Each structure stands twice: as structure tokens, then as C-alpha cells.
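Below is one structure, written out as C-alpha cells, with a few remarks after it.
Here the complex is missing one protein chain, while the rest keep their positions.
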Amino acid sequence: MIQFGGGCSLLGVGTDDDRSWSMQDYEGAIARWCPGCGDHAVLTAVQRLLEDEQLPPEETVFVSGIGCSSRFPHYMKTYGFHGLHGRALPVATGVKLRRPELNVFAVMGDGDCCSIGGGHWIHTTRYNPNIVAIMLDNGVYGLTKNQTSPTSPQGLKSNTAPRGAYLAGMNPISTTISVTNASFVAQTGDWLPDHIYATLKKALDHKGFSFVRILQRCPAYTDNLFADAMRDPNRVELLLHPSGISVPDLEQIYKNHTYHDPADRVNAHRLAEEDGKFRLGLFYQNEDAPVYEEVRSVPRKTAEEKLEILNRELDRHAV
Amino acid sequence: MIQFGGGCSLLGVGTDDDRSWSMQDYEGAIARWCPGCGDHAVLTAVQRLLEDEQLPPEETVFVSGIGCSSRFPHYMKTYGFHGLHGRALPVATGVKLRRPELNVFAVMGDGDCCSIGGGHWIHTTRYNPNIVAIMLDNGVYGLTKNQTSPTSPQGLKSNTAPRGAYLAGMNPISTTISVTNASFVAQTGDWLPDHIYATLKKALDHKGFSFVRILQRCPAYTDNLFADAMRDPNRVELLLHPSGISVPDLEQIYKNHTYHDPADRVNAHRLAEEDGKFRLGLFYQNEDAPVYEEVRSVPRKTAEEKLEILNRELDRHAV
Amino acid sequence: MTPSSASTKAPAKKKKAAKKPKGPKVIKVPEHTVEIVSDSGEGAQRCGQIFGRVSAKMGNGTWTVEIIPAEIQPPARTPPSASGNRIRIGTKPVTNWGDAANLVMAFNEQVLLHRHRLGALSDGCIILIESMWETHEDEDIRKEWAAAMEELDGHNYKFVKVPMEEQCLTVVENPRRGKNMFVLGMLCWIYSRDVERVRHQIAHDFRKKSKEVVDANIALLNLGYEWAEKNLDFRVEVPIEKPDKPMVVMNGNQAIAIGAIASGMELCAMYPITPATSASHYLSDIFEDYGGIVHQAEDEIAAAGTAIGASYAGKVAFTITSGPGMALKTEFLGLAVMTEMPLVVVNVQRGGPSTGLPTKVEQADLLAAIFGQPGDAPHVVMAPATMEECFICMTTARRIAEAFRTVVIVLTDANLATGVQPFARPEVTAEWIAHPLDLSPVPEGTLPYDWDPKTGLSKRVIPGQPGGMYTLTGLAHDENSKVAYQPDINQRGHEMRSRKLAVLQQTLQPPEVYGPGKGDLLVVGWGSTQGAIEEAVDRARNEGLSVSSLHLRFLSPLEPGLKEIFKRFKKVLTIEIGYSDDKDAPFVTDENRRRGQLTWLLRAHTLVDIDCWGRVPGEPLRPAVILETIRGFMPNGDK
Partner (left out) sequence: MTPSSASTKAPAKKKKAAKKPKGPKVIKVPEHTVEIVSDSGEGAQRCGQIFGRVSAKMGNGTWTVEIIPAEIQPPARTPPSASGNRIRIGTKPVTNWGDAANLVMAFNEQVLLHRHRLGALSDGCIILIESMWETHEDEDIRKEWAAAMEELDGHNYKFVKVPMEEQCLTVVENPRRGKNMFVLGMLCWIYSRDVERVRHQIAHDFRKKSKEVVDANIALLNLGYEWAEKNLDFRVEVPIEKPDKPMVVMNGNQAIAIGAIASGMELCAMYPITPATSASHYLSDIFEDYGGIVHQAEDEIAAAGTAIGASYAGKVAFTITSGPGMALKTEFLGLAVMTEMPLVVVNVQRGGPSTGLPTKVEQADLLAAIFGQPGDAPHVVMAPATMEECFICMTTARRIAEAFRTVVIVLTDANLATGVQPFARPEVTAEWIAHPLDLSPVPEGTLPYDWDPKTGLSKRVIPGQPGGMYTLTGLAHDENSKVAYQPDINQRGHEMRSRKLAVLQQTLQPPEVYGPGKGDLLVVGWGSTQGAIEEAVDRARNEGLSVSSLHLRFLSPLEPGLKEIFKRFKKVLTIEIGYSDDKDAPFVTDENRRRGQLTWLLRAHTLVDIDCWGRVPGEPLRPAVILETIRGFMPNGDK
């Protein structure tokens, strides 16, 4: 059979580290979401975070699926992978598994993550790679123009449910918490930039799979989904704890505070499943859950060592 | 384009109801599982149940995926659908959706249900069709000869994890409970025929998606997975409650009793996630969860009525 | 006001207000092509859809095509923002979107530029354009306008500047939401559309909106009509020949949806995907009342599984999707073929590969539809060529699926899906929609695969039938559906499944050649390109070229007699909206050339040296482009 020589001549070259990045350095193409789309606020918060953390753009990867929300990587000036609907997490896992040194973010929509991506969502939570997973939950299929999503509240009218959604919306927070090795589960809302920022910062600091659900307005189709929460601070409840997420100014506006220890898994379930309030904050965190790329880390051998192993293996089969 | 006439001449014919069925009437091909395989006990319990309930074989359908466990339908003398690996639930949903009068069972393996079928498992739990779902959990991939499954305990050696499973086994009970509209979640063990029977009876009586995890021995690959539980009654804990599952004789042998109200979702999570004991019984039940085929039930119109609607629709587009 | 040629300075000079003309001159033509283009969100599409439907309902031949931007929310006043509709109307039936527009309604000069650059405007095209930009307070905008006019100069475009915004402001405060109705009003006057019908259509389209909204839109419609009447000095008349038979007007996805109902199918399991979804939107609206169900599954795999489960338990069910969704259904299609499960799968093709061009037309899923499933999985693949056939083929598909116990894949595309065309109102009969389930007992030991050894056909047994209990399996099985690995049994199962296609093929008629049955060049196509190909072939023959065309509807099995037909022509050329290597491209040889998908199929089938031409423009082919291609590929041609 033919043999191919060549390929590119490769020398591992490091990068000089006396560089610094401004917010603009993280800005990619101009965001093309609808005016007033909640995704804009998240994009800004993320860019702010990257600047504050001074993450080298070339060592940062945003992986997404397909959907309005999944256009996110195009609007960042980092490496990006705008892949298949529902499949952001397996790809992100592959990136992290072989390149643990990279900062990996996964951005998904609610249909993307919870519907077609449901299996990957559960299993990636269990693998617990050190990835920040952002689910932009607008309770609808935006890009395909208004179909019911698993998080659509019961009764919400859409093009596939003209008489209203048949089922109650699912609860991504509770389900994520229920998965073995779940290590970080938080919720925030797009209308609270500082809370988004604080939540994502906490998620980035966390070592493991940080699942962040962001309640996101879709002026085009679900404009009023969170109207109550925005109109009436009383509908919102902040989860507070020394080891939780705290945005002091907000605590003045939102007077419903619940003291919740993120280590308390059972109470996290209770808070996640109890109706009535929009709960924002850190539901659950477990810093001891094993991190997949560490569990699977392997020795980096030299070519010579590898050759030796390879020949030893061939010896075992030698005549 | 060509037009096809014909198809079979069809008259809806009822079935005479003065028939009765013995256990043998439910026996299909001879079961080909390994000697000592836990699946045998489940098969017997199911056949006993069908006899006691006198379910007409022709109105009963067993749907399965692919795996040792999924051979189940072949060993029943009812209608059966031995489909694709991981896809039993969507098929079962399709059957139930159009034929609500049929008794539908779905039999799956742990890899089948929780790994490749993960997304369907979550969503079918949410649709909540009136189906009895049996997951035969041997903590391993049996049919393909010993690979790690999502429920394999950490450290269990297999052909794909020769040094032992990398991750802790996932918790199907807790995750199922966490899903919106979850309506019935129970656990039993293959070495307790009466408990299997009582559990499946309860599941059959329940109107909605009854998820039953059966701890199943695989002498071929995971013979000792539940050895502790079988050797030492003290490792087992029975969940008891007036509205739960009760097998008086067993309560003598297994002295650890926990009084748990199946309506208490948060406590169900706690019991499901607390380590140390093999908990058997009914973790959660919600009889009020909407049942999918009822939510989606539609009027059965006559041909004339249908024609009329059809023509009305065409009129809307008429020139 | 009189249409005037554009020029960089001229416009600036023109006055915005217009003087009353003395009696409009009437341009009488057999056909006219209109485009309405705005920034996305300004509603040019809605305007175009109503204009198209009303034109069709009045009896004009009609074909519409949507103009869709790539971005969710492209920046206003930029070429990529162009969104709208092309409507080609004629006295005779119209079968495709034609070549270039004769009249354009442009909401700004940038979206106009976009269409101009794509060659969508005919030489001498009449352009009615929002005039506010020319004199906008923002200097940059004025500059952009001037630059655009310069670029547009030299094509004899006739400009009419219309103070759309200014006018609309007299009725609503947010003209961005109303201009489209104002423009619609103008079109109604220009083309003498039946305004009453238009009002009805508006009322219907906005039925879910408040009365205020409807009234406002009607007011804007009237305003546009009056403004045109007052200010325009020309009208366009496309004479109407009332069709002798009752007609209906709908787009391909609506035809698929109503066709599915007419076929008697009662369950559609789907997962949203462009451009297939609108069919299920429509179904979701009307199906329940009828007794049917649209199940939106968690993904395409589940959708296929649920449809299969429903078919297994009763009436044939169907699933509808597009490329990426088809890919996910691959495994379940294999199971359906293996278990001889009647199933209808509609694939509304879009641009590929992968996510590709989600809103655009392409015909490149052909081979994946036929050969995509691992193992030998014989099944039926058919492709409607018109909106009418979208309707008919659903019944045909369901009947074949049932009679042959097999999978039928229906390939349509984005062009058929969103295009609107009038066609003869189909006859619907009770026969198939009645069709109750046969739950009568069968004798003990009835074989679930009681194959006729010659035809491979068998009658299926359905849960509920006493005595028929069996377990279906995707493993190799005998006629009793028992798992069996013996060589002869596996061979037999393969034979029986394959044989059915041979039997079906023998029931098919050879396709009819369009034009003379012999000649220099035969153009072969399939799917939505029929109209454009035949129009090009007509023109070519008018030029004296000896060209005919052939259009295929069954791709698997192929219709009979193809080789005989091909032999009667010096050269055979396939034309597809799909990629194929051009023969003169670098490194491409006759040997390694990757030919069009239909070409592959027909070469293997007939051994005729069929040439091919394929493009992936993400838009329907234009007759003029096909004509050009025909000229180039004539046996005596230079290609």
C-alpha cells in the first residue's frame, strides 16, 4: 500500500508570557443575535471574565452545538468549535482529554443540551472534565423559529404546540445534581450581568464540570418567560453561603435570601424542585469529585520509550 | 405517479373474552441465558404476574433494546419488539401512543438504558406514558462480553477497564426521580422472586411510566456484584410504607426497615444517594403526573368526518 | 412619477414628493417576476407570500421563492440582511422562479445591491425604492446611497423613489412593522390584485393577533394602494386565464402535510429542523382535530423509533426531517428495512454537507437515502417534482410502504418546501383514511413473515390479533421471526427483502420524455428542478437545438426503460443542484472525476457514458443558466 511521508515539520514552540489582553482582544465577529436577546449580556460577561482572568485567547476554546446560543464562539476571539446540534459536550471532552492545559468552555441551548444532547449532558456530568458548561435557557427553540423545548413551561404556545406545551418544563438543575460525580451546579439570569459574572467566575475557579444554567430572554419568542422575576424582586430568591456566589448589591434588591450550603446535596434537590421562586446562585458543589482528564492522565513518553514499548509488544507476538 | 390499490381487506374484529391463560401460555422460546443468570428469575416473575393479572397475550407487548436482557421478549409468548441497542423506550412510546389499550413493557439492560439510551430514558420518564420499564442492571455489558457499564462500581475490572472502572457507578434511581413528571421509581433484586413480583405488580398497577431497576447477577462477569447483599441481610434495607411495596416474609429476614413515604421526593433523593445499603422498595410515586397518551389523546373520527375536515382544509387553499 | 434611470447625481436632484400622473400606461405581459426585499424583520416575506397566494388564487400561474439571510439578525442596511420573496406570475402555469426580476420593491438600497450582485435583477428592471435614505440626516447613509446608485448605474434600471416611511408614519408610529403592508398595497394597484382577497388573507395570517393589528395592517394596505394610484404612471397587466378545474394554492410543506392526512397516516413523529419543520407546524395546527398526532421527540433517533413503534402497532406512521436528521435516523432505517416495517420518511433536503446551508435548496442526499444504511437494506426512494406531487406522493408512499412492507423515503427540498404554486384540487377519498386496524384473530402459527417465495411479499400481523404473537427482531431471522444464523436462512431473508423492489419496479411505467423521443442531447433531472429544466429545454429548442429532457420520480427502484431512452440520444447530461467535479478542473481526470449523484446511479444502471453538470448555489437553478449549460454541452458544443 502507498506510504505517506512528510506532514508538516513540527517544533513545539512556547509563547512569551509578558502579554496582556483587553476586553476587545476577546471580541470576535459582531454578535448577530436579535436586539434584546439575553445572549448579548452573557457574551459581555464572558469577555469581561476572560479579561479579568487574562486567559490567553489561543489557550481558550469555546465549543458549542447548533442554535442561536451556539453562535457564541463566532463572537469570541478565541479558538472555537461550532459543531453539531446537541453534541458540544463530547467534543469538548475530547479537547480537554488530550489538551488539559486548555481552558475549555461549552455553550449550549436548552434544546441543544437537554433534548437532543440529553445523554451527553448526563454522562459528561459524570465524567466531570474541567469544563465550564453554559446552558442558555430561553425555554424555546430559537434558531428554528419557535418550537417547544424541554424547558418550555406547560402551556407555552409554540409552532409545534399551538395549543400550548403539553408537559411541564423539565428541571435541568435537579437532574444535573442527581448525577454521580456532579460537582458544580448553578443558576443565574441574563438580566443580572453582575450575577452572571460572579457565577461564571465561580464556575471557572471550580475544578471539574461546572454546569451553569442561565435563564435567558428570547424577545423573539419567549419575551415574558422571566418577566415576573424581572418585574417583581419578590419572585426571585438568592441562594447565599460563604462558599457560594455573592453579589452584595443584588442582595439589597432581592430580599429573599436562602442560606444554602452547596455541599448539601439533598437540600439542593429540594431547592431545585420546589416551585414558586426563581432561585439564583450555587445549588451544589463538590470539589472532591474526580476530574476526568486527571483520572485518565497518562505518562508522556519519549519517542524512544514508545518505540521500545511497541517493539516489546511485537515481541510478544513474534514467531 | 403510480397509484396503489389494495392492501388487506380489514374488518375490526373483537376477541372473545371468556378465555383464561396459564403461566405456560406466556412462555415463548426456551430462555438462553447462562445458568444462574438473574434474568431467569425476572422472566418467571413476569410470567407469574401476567398469569395472575390474566393479561391477554395478544394485547401485551414487550419492547426491548439489544443485550442479554433484551432477549427477554423472545422468551415470552406475547407480541415482542427486539429492536435497537438503547432505543426500546421511543419504540414503546410509539406503540402506547397509538394503541393505549395495549399493555406495554420495556425491558432494558443498564448499558442499554443508562448509557446509549440515556437521553430516551430521561425524556420517556418525562413523557410518562403508561409503560412498565424494567432495567436489568448487572453492572456490566454482558452480551458483548464484559465491558464497563455506567453502573459498574468503581474499580470493577472489565475488558475495557482492565485496571478497574475509572468512575463511580451512576445512580439510575436518583436521576430518574429528578426528572419532571417522574411517577414511579422502584428497586428490587433478582434473588428475591417475591419482591420482584410485588414490585412489578405495583408497577403494573401504577398508571404512568413505572421505572423498575432490578439488581441482576451476571454469573459470567459480575457474579459477586450483590454477593454482600445476598450473604448479609444486614447490607439490605427495605423501604416500607402502607402505599409502598410489602413482602411480609422478607421483612422477617431483612431487619433493616426504613419507613419512607413514596410521595416524599426529597427523602427519596436522600435514600437513593446515601451509600452503604442496598435499598429495595418503592422510592417514589406520584399518581397525579399526567400520562402522555392521555395528554395526547385525540378524537377518533369516522372516515366521513375526516373527509369533511380534509376538504375544509383544502377549501382554505382553494383558488 | 416616471421611472428614471439611476445615476450618481440624478437621484440627489429628484424631488421626494410626487406629482399626479395623467392616466397610467399599462404594461401588458404574459408573465412578470416581482421581488420584494427588505432588511430581515421588516416583513418583506409576509408581503411576498400574500401577494403570491392572492395572485395564484386569482388564477395567475404562480411560483414563489423565499429570500432568506444567513444570520439570525444581520445588521440592518447591509447586503447580507436582504430578506424577502420572489414571485413569478404568468398567464400560463409557472413552474419555476425564472431568471431575473422585472420589478423590485426595495426597502433600502443595500438589500437591493445584494440582489443586483447575485444577478437577480433583469436589465431594465423597474425598482420602487424607499426614498428616505437618499436624504437621510446621517451623512454615512447618504454616502452609502450614492455609492450604491453608482454601482447600480448602467443596467437601465428604472427607479421610482417612494416615501414609504413618511407615508406609513401617517398611520402607525413604527413603520418598520408596517412598510410591508404599504408595499403590498402598491403591488395590489400595480398588478390590479383583488384587494378584497388580500384583506381576507391578511385577516387569516394575523388571526392570532389582536383586531388592532389587523386593522392597522389593512389601513396601511389601503394607504399603499392609494399612494400608488395617485403617484404611479404605469401598471402591469398579466392576463388571467381562469383555470377550468378547481385549484388549490399551497407550498410544498403544506402539500406534504395535507397529503399525509389524505394518505390516512395518523402519527407524525419529528424533531424540528429547517426546512422540514414548517410541515409539522402546519400539521400541529390541524392534525389533532382530525384525530392525528404530531409527536415532537427529544431527537431524530427517538422520532424514528416512535414512528416505527406506531407503525408496528398499527397504521403506517411517518417522520419528517432534513439532512442532519436523516443522518441520525440511519440506524433505525436499517431496522425498519430488516423487520419489513412500513414507514414513510420525508427528507426535505437542504444544503450540505453537515449543517451546510440550513435554509437553502440542494439535492445531495440522494445516494445517502438509497445506500446510507450499513448492510444490504433495500427500500424505496421517490422524489416529487412539484407542489402537487408533494401532495400525491404521500399517498403513494404510504400505499407502497403498506403493500410492500417497506420503508419509503420521500425526497423533497427547500425549493418545494417554501415555494407556493397553484395546482388542481386533489380528489380525496375515504378508502385509505377509513382503513380501520385489522385485529381479527389469525390461526395459531401464522408466520409473521409469510413470504411469497416469488415476490417476497407477506401480510403483517399486528399486536392485538389473537394467535399472531411473535417477536420482531433486527437480528437475522427466519419467516417465523426466530433469530437464525444459518447461511441459507440469512441468504433467504436478504432475497425476500430485495425481491420486493424487483416486483415494485415491474409495476412502474417508463418515464415520459419531455420533447422529441430522440435527438442530440437528453437532460435528466429529478426533484424540484423539473420546471426550470423544461423551460430551458423549450428555449433551447426554440434556438433550434435538438434537446429533450427526462425527469425521474422513482430513484429506488429506478423506473423502467431508461437505457432504451438514453440510447436514442447522442448525449445524456444530468443536471442537479448538487456538487460534481467539472471535467476541466485541475487534477480532475475522466477517471477520478467525482460525478453528480444521479449520474453515478444512472451510469451504474445503464452503462451509458452520462455526463453531468451540478452546482450548489444555495438557490434554485435559473432556466437561463441551464440553457447556457445546454448550449455548452451539446454534442457538437465546445464542452
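Things worth noting here:
We call the chains A, B and C, going by the order they appear; numbering starts again at 1 in every chain.
Following the convention adopted for this analysis, contacts are C-beta pairs under 8 Å (C-beta built on N, C-alpha and C of every residue); 3 or more make two chains touch, one makes a residue touch a chain.
Computed from a predicted model, the values in this text were never measured in an experiment.
Although one chain is omitted from the display, it touches the following shown chains in the full assembly: A, B, C.
Taking the complete complex into account, A:95 is the one of A:68, A:95 or A:134 that touches the chain left out. When you scan A:31, A:68, A:84 or A:135 for touch with the missing chain, the hit is A:84. In the full complex, chain C touches the omitted chain through residues 69-71, 118, 323-324, 326-328, 330-331, 334-335, 337-339, 349, 351-358, 360, 362, 364-365, 367-368, 370-378, 454-455, 473-476, 483-485, 487, 490-491, 494-495, 498-499, 501-503, 505-506, 557-558, 560, 562-563, 578-579, 581, 585-589, 591-595, 597, 600-601, 603-605, 607-609, 615-619.
In the full complex, chain B contacts the hidden chain through residues 30, 32-35, 37, 66, 68, 71, 84-86, 111, 115-116, 118, 141-145, 147-148, 150, 159-163. Where chain A meets the chain that is not shown, the touching residues are 1-8, 10-15, 28-29, 56-59, 61-63, 66, 73-74, 76-84, 87, 89-99, 101-102, 119-120, 122-123, 296, 298-301, 303-304, 306-307, 309-311, 313-314, 317-319.
We adopt the following convention: only the chains that are shown with their structure count from here on.
Ranked by distance of CA centroids from chain C, the top chain is B.
Per-chain CA centroids place chain A at a distance of 37 Å from chain C. Once the centre of each chain is set as its mean CA position, chain B and chain C turn out to be 43 Å apart.
In chain A, the residues that reach two or more other chains under the touch definition are 115-116, 118, 150.
Within chain C, contacts with two or more other chains are made by residues 288, 298-299.
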